[in-house]
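Here the complex is missing a single protein chain, while all its other protein chains stay put.
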Amino acid sequence: MPDLKQTVAEFGWPRVIIFLFLVALFVLAPFVGVRLDDSLTNVLNRFGQNAVFVLAMVPMIQSGCGLNFGLSLGIIAGLLGGILSGQLGLAGAAGFFGAIALASPFAVLLGLGYGKLLNKVKGEEMTIAMYVGFASVMFMCIMWLVLPFSNPTMIWGYGGKGLRTTISVEKFYRGVLNNFLMIKAGEHLRIPTGTLLFDALCAYLMWGFLKTRTGTAVTAVGSNPDYARASGLSVDRMRTVSVVISTFLGAVGILVYQQSYGFMQLYGAPLQMPFAAVAAILIGGASVNKASMLNVILGTFLFQGLLTMTPSVINAALQTDMSEVVRLIVSNGIIVYALTRKTRVAK
Amino acid sequence: MNATTAKRKLKPADLAIRIGLVVLYFLLLALVYTRGRTHTLLLDNKELDGGRLPAFEDVLVSVNGAEPIELYAEDRDLVTLKGQSHRIVLESAADGRKIEKRITLPIGEDMLLLSLPKLAAGEEGAIEVFVPLDAAPPAEDEALPEELGATEMPAEPAPGAAPSEAPPAQ
Partner (left out) sequence: MSGKLDLKRFLSGNAVILVFVLISAAAIPASKLSGTYIVQEMLTRIGRNSFLVLALLLPIYAGMGLNFGMTLGAMAGQLGLICAVNWGITGVEGLAFAALIGMPISIALGYVCGSILNKAKGREMVTGYMLGFFINGVYQFTVLYFMGMVIPIRNASILLSRGFGIRNTLNLESVRQSLDLLWSLKAGPYVLPMSTYLVLAALCVFIVWFRRTKLGQDMRAVGFDMGVAEAAGIPVDRTRVIAIVISTVLACFGQIIFLQNMGNMATYNAHDQTSFFAVAALLVGGASVKKATIPNVFIGVVLLHVLFVVSPRAGQNLFGSAQIGEYFRQFIGYGVIALSLVLYATRERREAAALRASTYGAGRKAAAAGGSV
């Protein structure tokens, strides 16, 4: 019994409560007329869409940079890649992987700059990352209006200038991963195998990376910078590596998201995305300076499960849409909770 | 936690100050409530009891010395009044008769009806609670779900959303 108690205490009460809440929602679902297979399809879809974002949190947490509230930089790189791919008229798998390839240079450059910046401000990374992210998103808002893109499906019909707020990727790379090997079990249950496999591949690569020399160095720098410095590792270099990887994964993440969701969202949309990813990995049991693949998978599943199940079940049961409020409280509550856990702040 | 933050004995003087502050708080609340409580008063110039109290043919009503309102028989008008005690001056245009009265409004009511003939006759019950027939609110401004959706998780400004500070409009 004390074992259980200790496990729960380590995992954190808020997470246990969220877990139980989700279980309760799944149990309740059939009673209020929500189909379980429908829900499962939804959860799996959203899991596939978001897993890469959550994975992007891992390297920076490991290297001691904290939660990447500036993930929007990676998202911006991904959006640029997607738009360039659309502009070049690439479609299908070529469009998707072309977009990743085109996004990479932006992601690496932005990641390098972002990493350099974060090295200068150790101890204040999170607040600064947040505002750097906000400012970049706003800067890109101006760019989306000004840059000379010309593909008619992407720019505003009237005026012929400026990119649309939402652009359909139907003709570019919609469903490239989702439809790959999709399993259709019955009318309601569809499993987006391709996306899940891609997520698994990314997670495997990340897991593998963390086992390599560089990967262990990144972790060492995060867990004990003084020791790492003493043993001849360049703290700043390892941190920059982690930031670049995180930014790159942010870029890949948004493209995975788009191919499943069906639309590119420009302008203010990236403002909110980092917070969801941060909340997810924390719900999965990560702390501000320690995260594992298990945290990513569990967290994405719990958080996305909650986002899918709350509206459908609560709406059906109470006839009111409380999902937004539940989401606000759960996701921000878990972030506050994680920030107040005792951890060393690296200076 | 060190010794200073641990249980500190309250001196009686401090306790008195604290109680005093709480009392002051509630006094202020009560004062502001009574002084700021606003009522809508309907000035009603209709005959009552089948002609026993006839309406004024043409009357000037001034509330708290404000610009008078002119009411003909069977007219009704409304004024918004802050506080409970008010001075009302009626001046009949027909015979120049002037009546000055002080009325006290019940604090809990939003909308009240003042019968001018009853007031002039000095009878009880000149003021009664008025319940409007169409109490239901007009059905505008119902875009709630979208509105909430727009506030997404980190409630940051959406692009193109109206800035919280109004842009210059001149």
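Order as written gives the chain letters A and B; numbering starts at 1 within each chain.
To be clear about the criterion, a contact is a pair of C-beta atoms (placed from the backbone, for glycine too) under 8 Å apart; a residue touches a chain by one contact, two chains touch by 3 or more.
Everything quoted here is computed from the prediction, not taken from an experiment.
Colleague: If I consider the whole complex, including the chain that's not displayed, which of A:V43, A:M60 or A:M126 touches that chain?
Modeller: A:M126
Colleague: Out of A:I142, A:L181, A:A200 or A:L294, which residue would touch the omitted chain in the full complex?
Modeller: A:I142
Colleague: Determine which one of A:F106, A:F134 or A:F198 touches the chain that has been left out.
Modeller: Checking each option in A:F106, A:F134 or A:F198, the one touching the absent chain turns out to be A:F134.
Colleague: Among the options A:L28, A:L88 or A:L117, which residue touches the chain absent from this view?
Modeller: Considering the complete complex, A:L117 is the one touching the chain left out.
Colleague: With the missing chain put back, which residues of subunit A would touch it? List them for me.
Modeller: The missing chain touches subunit A at positions 66, 69, 117, 120-124, 126-128, 130-132, 134-135, 138-139, 141-142, 145-146, 275, 320, 322, 324-329, 332-333, 335-336, 339-340, 342, 345, 347.
Colleague: In terms of residues, what is the contact footprint of the unshown chain on subunit B?
Modeller: Listed in rising order, the touching residues are 1-2, 4-5, 25, 28-29, 32-33, 35-39, 80, 82, 110, 135-137, 139, 141-144, 147-148, 150-151, 153-157, 159-160, 163-168, 170.
Note that in this section only the chains that are shown with their structure count from here on.
Colleague: Averaged over CA atoms, how far is the centre of subunit A from the centre of subunit B? Could you give it in whole Å?
Modeller: 52
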